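The excerpt is restricted to a subset of chains, each kept in its original location.
A and B label the chains in the order they appear, each numbered from 1.
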C-alpha cells in the first residue's frame, strides 16, 4: 500500500504562526514526524508519497530521512486543494492507496490493517457543528459528502476525516481528472460521481482522538495531546538543583538546567538546553529547545517555541512561535473578566476557549511591565513597548509604544523621610 | 435580664462596603456572631432582643439560631437613631435591660455580672478627640451626655460606650417617648431628663479593648484584633505541602490547600477551601472562605472577603469585601512616599493610618499590571482596567481603562538578534 501524505496545504488561518503546520515542533519533533512515525509503526513496510510545497520540501525530507522511511516527495507548487495535491503525485500512484493529512492528530487505530472493499472513508461522530465535510450515511455505506453544509443542514452527525482508502488508486485519478467544480471541492465531486456510478464506498466509524489544526490556538490542544502521552523521563545530562521540585510526567532533555526553588508540574516537556530559573513555575506546557525562564516566571498550559526567554512573567495559555522575549513584569493575560469565551481579531472569531493568552509569531519582543489581552495576535518581529496594554492584533514588524505626551513632569518637594522612619514602616 | 442588641444601624460611612456592619465575617463568622457569643458566655441565660433592619433580619436570625440563643427579633424599618431602635422593641421590654451595639468590639469584662443602681453607663478614657458622646462626670456619677462636643470642648476625657444598664426598662421607654429633639440625639436628651429628675446614673469605668466600626479601614483594626486571639490550629482536612512554611498562630480551615514554597506567617486565618498557591506569602491577614492566591502573591495585613482570587499581586493593608479578582501583576499600593498618613476621598478624610491599601466593594476586578493608590475606594462590581493607575475613588459598576490614543504604532526594523547572542547575555 502507498500512503499519500498531504503536506503542502496553506495555513492562512494560522496567522501569525508562519511555520508550515506540519513542521511545527512538539516535544522536539515536528508534527509530521510524529504522524509519519505513527503510521509507519502501524502499517510497517508501506511506501510514503509525500506531497510537499516548495516551502515544506526540505523539512519534509529531513523528517523522512530521520524516520528511514521508504518515501518519495512530490512538489505541489501552488496550494490549490486536495484533488490538485493528489494529481501532483499521479505518476507515482498505483494499486492500493491511503490518503492522509500531514497535520491532523488521530490515533493509530484510524489506520486499519485490513482494508476491504473498493473505497473506505472514515467518519467521526460530532456533538456540534464543525465546518468540514459531512458524510451521508446509509448503514455502513457512504451515500454522499456535503462540504460545510452549515449548522442545521448536516446530513448526519458524521464528519469525514482524511484517512481515505482506495483499492485502485488510478481509478481515483481518473475520477479526479474528470471532475469539475467552481469550488474547492473537486475531490468531493469525484467521490459523488463514484457513488452515482454504483461504486460501494464503505464507512469506517472512528471513535478515537481527532484534533484538527486550523487556527493557531489549536496548537494548545495538540500540545495538551502530546503532553498527555508523556511519562517522566529526566536526561542524565540535565542539571537539576536539589531544591527544585519536579512533579508528575515531566520530560527533561539533555543540557537543561533547573535552579533552586523552581517547580515543574507535569505533564511538561522541557527541551534541550533550556534554563529554568530560580522560583520559576512551569505547568502543563511544552518548551522547545533553548528557552530561558528567568527568575520567578510562571508558565501555564502554553506552547513555547525554541529560544524564547522570560524574566518574571506570567504566560498563560499562550502560543509563542519562537525566539520570543519578554522583559521583567510583562504579563500575557489569558482570562476575560466577564466569563465569556475569548474572541479573536476584528472579526471576533470565537476561539471557544475560556482561557487564551497571546499568539505571537517568531521574534516578538514584549517590554517590561507590558500586558497583552486574551487572544491577541502579534505578527513576527514586532515589539510591544514597555508598559503598553495591547488590546488588538499587531501586524509583522510593528512597534507600539506609549506616547511621551501621556506623562507630565513637575517640581517635587520630596518629603524625604529618614531611613529610620521608613525602616520602621517596612518592618513587620 | 434582657439584652437589647442594636443591629439595624446604617453604615453610610462604610462605603464601598455594603455588607451590614454587624454581618461582616471575621474568621468565618459574622461580627454579630462573635459579639453575641461573648455576651452569652459572660451572662448565661439572658434573653436577647435584637433590633434588626429588613436587610439584616435573615443574617441576624441565622446567627441567633446558630448560637441557640433565647432571642426575639424586632424590625426597625428605617434607620433613625438609637431611641427609635429601642422604641421598636418597647412591647418586649420589661424589667432589667442592657443595651449594646451589634458591631463594637469590647472585652467581655464590659458586661458586668452584678449591675447596681437604677442606671449604669459605661465610659472609656480617651487620649484624643473622638467624634462620639462624652460623659460629664462627678465622682462615679454621670451628670450629662454631650454628643460630639468638638475638639477642645470635651466635658471630660470619658467617651460613652454603648453598654447601658437600666433597672427598669419601661421607665426608659417612658422617657424616650417624651423626649424631643431636632437632632439625632433623643436618647441623650432622655438621659439628661433622667438626670434632671434626680435619677442617679452611675458610671462604670472600662479599661479594655474598644474598636468602633465607623469607616471601612476600621475593618483592619478589627481583623488585627481577631487575629491577635488566634492559636495555631490546622484542620486535618487541609492539604499542606511539606515544602510550604507555616509559622506562628495560623488557623487553617478544612478543605484548604497550601502549595510548595508558600509561606504563611501568623497570625493568619485561612478560611475553608482556600487555595494558597506556590511561592505565595500571607502575613497577618484574614482570608474568608474560597479564596485563591495564585503563584507568588503577597498578602499583608489585609482583610480578604470570601471567594476572592489573586495571581502574583501585592495586597497590602487592604479591605476587599469579597468576590474580588486581580490579574497578574496588579498591585494595591499601601504606603505614601512622603511619610504622611493616608487621606481618603475628595474630602481628604484622614484615616490616621500610615499604611492603607485599597478598599473595594463586592465583585471588583483589577486588570493585569494595574495599580491602585493608597486609600482609594472602589464601588462594587467595578473594573479597573489593565495597566491603569487608579488615584481616585470609583463608583459602583464603573470601568476605567487606558485610552487607545495613549499609544502610537510605527514600523519596526527589528534588530533581530540571534539566539546565541541573547543566550550569552542572559547567562550569568
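Note that in this section a residue touches a chain if its C-beta (ideal position, glycine included) is under 8 Å from a C-beta of that chain, and two chains touch if they have at least 3 such contacts.
Bear in mind the structure is a predicted one, so any value in this text is a computation, not a measurement.
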In total, how many chains does the complex have, if 2 are shown? 3
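In this section, only the chains that are shown with their structure count from here on.
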Compute the distance, rounded to whole Å, between the mean C-alpha positions of subunit A and subunit B. 51
Flag every residue of subunit B that touches subunit A in the complex, lowest number first. 243, 260-261, 278-279, 283-284, 295-296, 300-301, 311-312, 325, 327-329, 335, 337-340, 354-355, 365, 367-369, 383, 385-387, 402, 404-414, 416, 419, 422-423, 426-427
Any idea which subunit A residues touch subunit B in the complex? 245, 261, 263, 275, 279, 281, 290, 292, 294, 296, 298, 306-307, 309, 314, 316, 323, 325, 329, 331, 333, 335, 337, 363, 365, 369-371, 373, 381-383, 387-389, 391, 394, 397-403, 406, 414-415, 417, 421-422, 425, 428
